[in-house]
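Down below is the structure, laid out as structure tokens.
Only one protein chain is missing; all other protein chains are in place.
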Amino acid sequence: MPLDVQTLLKRFREGDRVALSRVISLVENDHPSSPVILDTLYPFTGKALRVGVTGPPGAGKSTLVDHVAARMRTDSQKVGIVAVDPTSPFSGGALLGDRVRMSSVNLDDGVFIRSMASRGSSGGLAWKTFEVCEVLDAFGVDRIIVETVGVGQGELEIADEAHSTVVVLVPESGDGVQAMKAGLMEIGDIFVINKSDRESADTARRMLDSALELKPVKNGWRPPVLSTVALKGEGVEELHRKIEEHLRLLVTSGSIQHRRMEGVRAKIVEILRNRIIQSAWERNKLGRLIDAEVVSVMAGGSTPYKSAAEILRKTGQ
Amino acid sequence: MERKVRVLVAKPGLDGHDRGAKVVASALRDAGMEVIYTGLHQTPEMIVEAAVQEDVDVVGLSILSGAHMTLLPRVVQLLREKGVDDVLVVGGGIIPEADAEELASAGIARIFGPGCPTSEIASYIKDWFETSERAGV
Partner (left out) sequence: MSDCEKIREAGAKWRERLRPSATERDALFETISGEPVRDLYTPCDVEGLDYERDLGFPGQFPFTRGIRNNMYRGRLWTMRQFSGFGTAMDTNKRYHFLLDRGQTGLSVAFHMPTIMGYDSDHPRSLGEVGRCGVAIDSLEDMEVLFDRIPLDRVSTSMTINAPASILLAFYICVAEKQGVSSDKISGTIQNDILKEYIAQKTWIFPPEPSMRIITDIMGFCVDHVPRWNTISISGYHIREAGSTAAQELAFTLADGFAYVEAGIKAGLDVDRFAPRLSFFFNAHLDFFEETAKYRAARRIWAREMKEKYKAKKPESWLLRFHTQTAGCSLTAQQPENNIVRTAYEALSAVLGGTQSLHTNSMDETLALPSEKAAQIALRTQQIIACESGVANTIDPLAGSYFVEALTERLEKEAYDYFDKIESMGGVVKAIDRGFFQKEIADAAYEYQKKIEQKKAIVVGVNEYVIEDEEIEIPILKIDPEVERIQVGRVRALREKRDNGLVKTRLEALKKAAAGPDNLMPLILEAARAYATLGEIIQVLKEVFGEYKERPIF
């Protein structure tokens, strides 16, 4: 049976969760229908507020997300959760286990959880996370929580995608230092020390507090440091309160609107850049020219720099 | 980019024997699939909800409690009620041959019993996927 995108989108607009799930797959897989889907859904986006949650593996992010989502539900908000785990560089496969930690909301029809593998993306975010968020937004969720794993440069992308970024750390030795090195201090709007019933929690908190003092107050927001014990649900209420407070500030200050405008610009630029490169590539049969130059470089007859210049000359650029 | 096969690995029933489920989950990851692991003590309702949200191609059910004749057909039935009829449902565990035959008629395509190599499970899934309607989307 061939895919009928229009029927699928109709079901999507009627609130059919199976349709939502299929649409996410089409977008995630970059199916040929993906541009049409995103184009059709665009007018319905712009309502959901996005919260990014990041931090080192084993910090308890998923369990916190589970609690925060459950708390959002008590305000009758619909919640979409995107849980990103890395793709194995060896096999291209992935083991996505975050759902296990989200057992309190996994049967709630006001919550939609989607696990994503990072696939080709170099960073912690999956390569189509932004588009999947757009789909969830168009479906009518009020909040989208994007969870990414690891401490590495990749996680910094999350700050571009999310409106409010929560950085989750544990009081283990060195975690704080790691976080600073990795630039997490720059991106966090809210910092959480989870498992704060451990002995070293106070030390970690002090370290974090003093590091954050150096950080300038941005748009009237000083990032708070919160303590939680995710397994017991302790500190969740406060975390939720701070998230909502920050989101409210972003809305009232017009910052979300500004971010959206920037996002639109970036999107247009990205699409144009891809299209222009693609059409120039095909028009000039660049692939073949490159192949020929590679042979020439390997034979000692040229250098990569000379070859690139040669290709540009031949194509009249 | 090659279309990734997505597999849900779940443990229905009350037993806690997750050795096989975890081994299979790891093996399918190493065979290049995206495996969503749902953990222990799952009801058919939880499994089907996860299968829907994750839009998986395959649902793999591991059960050693003896409740397979009740719980496995229930998963298939609930999937169909949601209008999901194009996913492959397979099972594994302590399931006698005669039961496996009965399960096949209830929509559980295949039972992989003790001693079955994980490579056989992976290639079964890959073969199924190549000819399935889901391959193109």
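Structure notes:
Here the chain labels run A and B in written order, and each chain numbers its own residues starting at 1.
We take it that a residue touches a chain if its C-beta (ideal position, glycine included) is under 8 Å from a C-beta of that chain, and two chains touch if they have at least 3 such contacts.
Note that the coordinates shown come from a computational prediction; the quantities given were computed from them, not determined experimentally.
Although one chain is not drawn, the whole complex shows that of B:33, B:71 or B:89 it is B:71 that touches it. Which of A:231, A:249 or A:290 touches the hidden chain is settled by the complete complex: it is A:231. The chain not displayed touches chain A at residues 58, 95-97, 100-101, 103, 231.
Within the entire complex, the positions of chain B that touch the omitted partner chain are 13-19, 22-23, 25-27, 37, 39-41, 43, 64-71, 94, 96-98, 113-115, 117-119.
Following the convention adopted for this analysis, only the chains that are shown with their structure count from here on.
With each centre defined as the average position of its C-alpha atoms, the distance from chain A to chain B rounds to 29 Å. On the side of chain B, the complex with chain A involves touching residues 1-4, 6, 25-26, 28-39, 45-46, 49-50, 52-55, 82-84, 133, 136-137. In the complex of the two chains, the chain A residues touching chain B come out as 1, 3, 17-18, 21-22, 24-26, 29-31, 87-88, 90-97, 99-100, 103, 106-107, 112-115, 117, 119-120.
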